[in-house]
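The following block contains the structure, expressed as structure tokens.
The complex is shown incomplete by one protein chain, all other protein chains being positioned as in the whole.
Note that the chains take the letters A, B and C in the order they are written out, and that residue 1 is the start of every chain.
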Amino acid sequence: MTLARHEPFPDIARQREADRFGMVVFLASEAMLFGAVVMGLFALRTFEPAAFAATSQRLNLVAGSVNTAVLLTSSLLVAIGAEARASDRAALAKWMLAAAAALGLVFLVIKGSEYVQEYGEGLMPGVGPRQDFATPGARMFMDGYFIATGLHALHVTIGVVMLAGCAWRLRGDDPPSIVGVGNIGLYWHLVDIVWVFLFPILYLSR
Amino acid sequence: MPLGRLLFTWVALLVLLSLTIASSFLPIGEWRQVINFAIAIAKAALILWIFMKMRDEAALVQLAVIVAAVLLLVLGGLLAADYGLRGPSPYVSIDANTAAPHFP
Amino acid sequence: MLKLLGLDLPEASAHAAHVDTLIGAFTVLILLLAGPVIVLMFAFGIRYRRGKQVNREHAPNRNVALEVSWTIVPFLLILGFFIVSAKMFFTIHEPPADAMSISVVAKQWMWKFQHPEGQAEIDTLHVPVGQAIKLTMTSQDVIHSLYIPALRLKQDVLPGRYTQLWFTADRPGTYHLFCAEFCGLDHATMGGSFVVLPPAAYARWLAAQASGGSLATAGGALYRRLGCGACHGSDDTARAPRLTGLYGSTVTLAGGQRVVADDQYLHDAILDPNAQETAGYKPIMPTYRGVIGEEEAMQLVAYIRSLKSVPEERR
Partner (left out) sequence: MSRAGMHDAAREDLAPLRTEAEAASYLGGDTSLKAWLTTTDHKRIAILYLITITCFFAIAAVAAALIRLELLTPQADLLSAEGYNRAFTIHGIIMVWFFLIPSIPNVFGNFLIPLMIGARDLAFPRLNLASWYIFVFGGLFTLAAIVFGGVDTGWTFYTPLSSTYANGNVVLALAAVFIAGWSSILTGVNFIVTIHKLRAPGMTWGRLPLFVWTHYATALILVLATPVLTVTLLLVAAERIFGLGIFNPALGGDPLLFQHLFWFYSHPAVYIMVLPAMGVVSELVPAAAHKKLFGYWFVAYSTLAIAFLGFLVWGHHMFVSGESMYASTIFSFLSLIVAVPSAIKVYNWTATLYKGSIALNAPFLFAMGFIGLFVMGGLTGLMLALLAIDVHVHDTYFVVAHFHYIMVGGAVTAFLGAAHFWWPKMFGRMYNEVWGRISAVLIFVGFNVTFFPQFLLGYMGMPRRYHVYPPEFQTLHDISTAGAGLLGLGYLLPLIYFLYSFRHGEPAPVNPWDATGLEWTVPSPPPEHNFEETPIVLRDPYDYPLSHDSSLR
């Protein structure tokens, strides 16, 4: 079932352009949201750069690196899935999107394990057995870390649900439209780009 | 979009990832942040250009991406104007001889 | 013009007079720029009323030269005002070296002024006329703002940081003093009065005030009460750095940076000692944030400042 022509649009091609353009404009607003958090982190960093670097070292770099690779790979799978849907190879598209959703889950699991580890080490501000913050700057870093990665994890969860939904619908006879799969792909790639910026800022400012 | 280009981009992204991790161990102080940021921009550009197919997109859509990026740089730049220059700005920070309440 | 309406804000300093002339001049510029628009609008409205037979031939729809001129000319005029006001802004932010310093602590809904000789007063600030005064201000809870309309000056007072305001009042009298940044319930009643006294009257007022001892002596008593001497007092400097001569000297931190031991450094070292560890010392000093307030921190800083044994070390 290709996309039905909606009321206000004279022809289907223009409607596809509009849907995709609308998604890109919405993703621009999402980028501004994460950009504001990152700029806030940079501003706070100028107060105590040493504390930021010290606390960044206490994060689990291996988990962060693996997570980045996981997201990059899932981005590739989504790109291939979108290509497959565009060339009407529904089976390939289905598997690709399902795999991407699975990798998204892997990301969330790794992220969750990091949070548990930080909870135990007392790095979670205001929560947990003990508070192990040497300086206010360390606490600021961890506040920023939880805000940024929390918001990002929320967006990853939404993405995983949408990818899984798409894969499920591709299985049946009512596949999502090409533009629909393309838009979910755009969303997933933006979530990946946000992590591409968050990873060095949080994990590598050692 | 040929599969080869997608795979090549993926490999390039992983290479850049390992590069940025490696660079964080170099003893070059603040320069690592600059390198990390540059590599992050490169990776983001690759994802935008290839995965999000901005390469063959109308100029209008590319403009939407650029405008968002420019505004974030504006926010960062003018924030830096305040946070970076707060130090020497005399009335805010207190330097040794003039600021402190000194006693006869 | 305002004096005609019986509204007359006293000018208690030279800066106040400058600000008034700047406001007056800009009001004239506003009339110059807004006047033609309003006058022309009414004139055209009446002259070219629909139905009136009047010459409406070849009405212009664009005129690039006109557009450019009415853009550039106002911009240049305003640019002149910008330069003048920026210069004034810089002068009110660079206090002279010989300014008499008064410490100000703002708390939810009251101002506490501490004169150098130790006299403290609540919600009222007495200053001698003609003497440059510098207020070093901090807040103990939310953002307040010290506003003295007679001096045309205000400065926000931020918690956790020192901000500064300096002036030279040159007309004796009693003026309003307000809090200008909304700070909660009694923001409206948090003001007081700003009293400018001739030098003789100021000296008499100072003497009459029950001198609570200078900041430094109060700091010394606090230093002993809190037992800081246990680590800092003894001669062996293994446990903690010596405080005499510390003020104004350059300290190398654990991270290798070199920082001047100024007011802010000492304040942070007391309230968050581990934030800036001194090189060669373990971070064993307990934090005093929450144990002592901003006023006590100021007293300790004043006491450490008075422990100078090596004067020429200071820059």
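Miscellaneous remarks
One rule holds in what follows: a contact is a pair of C-beta atoms (placed from the backbone, for glycine too) under 8 Å apart; a residue touches a chain by one contact, two chains touch by 3 or more.
These numbers were taken from a predicted model, which means no experiment stands behind them.
Although it is not drawn here, the omitted chain touches the following shown chains in the complete assembly: A, B, C.
Contact with the chain that does not appear here is found for just one residue of B:Val15, B:Val34 or B:Leu85, B:Leu85. Across the entire complex, the residue among C:Val142, C:Leu226 or C:Ile292 in touch with the chain not shown is C:Val142. In the full complex, the hidden chain is touched by subunit C at residues 2, 5, 7, 9, 18-19, 22-23, 26-27, 29-30, 33-34, 36-38, 40-41, 44-45, 48-52, 55-57, 59-63, 66-67, 70-71, 74-75, 78-79, 81-82, 84-86, 88-90, 92-93, 108, 141-143, 145, 147, 149-150, 152-156, 158-161, 163, 176, 178-189, 272, 289. Listed here are the subunit B residues that touch the chain not shown: 60, 67-68, 71, 74-75, 78-79, 81-83, 85-86, 88-89, 91-92.
Residues of subunit A that touch the chain left out of view are 6-10, 14, 17-18, 21-22, 25-26, 28-30, 32-33, 35-37, 39-40, 43-44, 47-48, 125-127, 135-137, 139-140, 143-144, 146-147, 151.
Please note the rule applied: only the chains that are shown with their structure count from here on.
Remark: the per-chain Cα centre closest to the mean position of all protein Cα atoms belongs to B.
Distance between Cα centroids is largest for the pairing of subunit B with C. Each chain gets one centre point, the mean of its Cα atoms, and the points for subunit A and subunit B are 18 Å apart.
Each chain gets one centre point, the mean of its Cα atoms, and the points for subunit A and subunit C are 44 Å apart. Not a single residue position of subunit B touches two or more of the other chains.
The touching residues of subunit C, counted against subunit A in their complex, run 253-255, 257, 272, 274-275, 283. Of all the residues in subunit B, the ones that touch subunit A in their complex are 1, 3, 6-7, 9-10, 13-14, 17, 20-21, 24, 32-33, 36-37, 39-40, 43-44, 47-48, 50-52, 58, 60-61, 64-65, 67-69, 71-72, 75-76, 79-80, 83-84. Listed in rising order, the residues of subunit A touching subunit C in the complex are 48, 50-51, 134-137.
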